[in-house]
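Notes follow once the structure below has been shown.
Missing here: one protein chain of the complex. Every other protein chain is in place.
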Amino acid sequence: MTAEQATALIAERFAGAQVTAGIPLVVMVPPDQWGAFAQFAKETLGCQFFSFSSAVDWKADGLEVIARVENLDAGFAVMMKTRLGPGVSTCASMVPVYRGANWMERECWDMFGIRFEGHPDLRRILLEDSWVGHPLLKSYAVDTPYPPYR
Amino acid sequence: MSGNIPIADREGPRRIEQELTEADRSRRKIEFDYSGGERLSMNMGPQHPSAHGVFRAILELEGEEVVGVDAVIGYLHRCHEKLAETLTYAQYPSIASKTDYVAAMTSEFAYVMAAEQIGKIEVPKRAQYLRVICAELQRIASHLLWLGTWCMDMGGALGGGATIFLYTIRERETILDLFEELVGARLLYGFFQVGGVRYDAPANWIEHCRTTLDAIDGRVVEYEQMLEGNPFFLARAKGVGFISRELAEDVGIAGPLLRGSGVNFDIRKAAPYSSYEDFQFTIPVETVGDCFARYRVRMAEFRQASSIARQALDKLPEGPISSMPGLKSVAQVRIPKGEAYTRVEGPRGEVGCYLIADGTAKPYRMKWRGASFSNLAVLPYIVPGVKVADVPAIMGSVDPVFGEVDR
Partner (left out) sequence: MAMKPPNVPVIPAPVWRNFKELQEWEQLHKTRPEGDQHSQAFTSLTEGIHGFPGGFLVTTTADAFLNWARKSSIWPVTFGLACCAIEMMATFASRFDVERLGMVPWASPRHSDLMIVSGTVTIKMAPMLERIYAQMPDPKWAVSMGSCSNSGGPFRHGYHVVKGVDRVIPVDVYVPGCPPPPESLLNGLLLLQDQISHFRKTGRRAPPTPKVD
């Protein structure tokens, strides 16, 4: 499997996905196909290695979830992205496919407030459970005070 | 046995915090039966001498055996990703060194590489070689610290484990002397900048490097003889903490852990950066996947790192050390709109930086892919089933650095 074959396979299977060739292969997936695409990337494209997943806050355009998976033997990587749209903060979970997504998605919930449907254990991971707000959103100021320690 | 209810059923499904009711909380209880099959929750951390930092593990024990672990992290969350959005490309590299503070050079490396890739900034050859030398010296220093602390975990500070710790720190100090000569700092450097490096090698530094590397090569052989002839060490390291290849790739662990599980993957070979293609080296791979395999991989990496550093010292070209020397203000580095994910092979694995630039002097979003974060995420899969005394041994072989886990 090469990157070109992978591009052709994605175009054939996922009509709604926009593929940008390069290193890595950037694939823009519609949010409703997120889980299915992860399954496809693991089983058909052979991307067994889960590198990371995170999110970006594009202010008025809403949140974007990203994940990077890699085929170590063939040497190509797929950067999956999905735009959730303005005001939406739910997304399908990748944990049933990649176990490494467990902590990464917990961090996403912690930092961006994205609820991953189907995540087995969605709690805050870095901040404590009583924390108010999601710090990596652009609306959250970096020096927001938190009582009682300041 | 009524004590053998699976943890998931006993605690009820973990829901999102707001939906957790009082009834759910009260359902959490511990039962033990008449035969003595007792189930015990044990707290380890966040201040624990063998936790390698601020890490808390809530272990579920059944006698001596661990049946479940809940890892609690975030005690060192220092807002790196948010702060990076408020700091310029010239300011942040010295803060980046505080993510993985045991291997500060490699964390700076990933950040400046991301900025250079978006801005298409060329790095002079001499700077590339100096970066390679520093990264490899840092790998040796980091592995030395790992070896010392891991053996101290397994042997106990008063039970003889401190011996090797004192030895490895002695060697590590010689490498820190090299860095002090080059940069002026011992632990956190700020050596890398976008477009090159900040300081050139001082007089006699290259000779000093060679003699230090010679000394360390001899010492590593001594450590191997000392450890591999020790039956207590072998009993505690062999056959403990197995990670299968499938689990390793699925969770996304990297570095010596991945190579200890039989995956031949090293970013320096798979996607060479910063002139790594100029050097001859091999990738040590072990197939067993236990603590001892990881130990073997790291011991072999000492030699490879030393060999790469020597080759770079031999071939070090003349020329400028930065393509944008003489930075006059912190906002001088501006890179165009774009995004990049760059990664380097740190001592703990893939250190990645995902950077989105919006054309100003500060990034729009920065995401650290900390190697230790992914490596530590494997703990809940490998710890259940081992004896409680093996937990520090497994923790030590994972070698987490909590600055990078919590960022």
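Letters A and B name the chains as they come in the text, with residue numbers starting at 1 for each one.
Note that in this section a contact is a pair of C-beta atoms (placed from the backbone, for glycine too) under 8 Å apart; a residue touches a chain by one contact, two chains touch by 3 or more.
Owing to the predicted nature of the structure, the values given are computational and were not obtained by experimental measurement.
All shown chains touched by the missing chain in the whole complex, by label: A, B. Across the entire complex, the residue among A:I23, A:V88 or A:V142 in touch with the chain not shown is A:V142.
Only one of the listed residues, B:L187, B:A235 or B:A389, touches the absent chain: B:L187. Against the chain not shown here, chain B presents residues 2, 25, 28-34, 41, 43, 46-47, 49, 53-54, 58, 74-79, 82-83, 86, 95, 98, 101-102, 145, 148-149, 157, 165-167, 169-170, 172-173, 176, 186-188, 402-403. By the touch criterion stated above, the residues of chain A touching the omitted chain are 126-130, 135, 140-144, 146, 149-150.
The criterion applied here is as follows: only the chains that are shown with their structure count from here on.
Per-chain Cα centroids separate chain A from chain B by 23 Å. By the touch rule above, chain B contacts chain A in their complex via residues 13-17, 73-74, 77, 79, 81-83, 85-86, 246-247, 249-253, 263, 265, 270-271, 341, 350, 352, 354, 356, 364-365, 367, 369, 373-374, 377, 381, 406-407.
Within the complex formed with chain B, the residues of chain A that make contact are 23-24, 48-52, 54, 56-57, 66, 68, 72, 75, 79, 98-100, 102-103, 111, 115, 120-129, 135-136, 140, 142.
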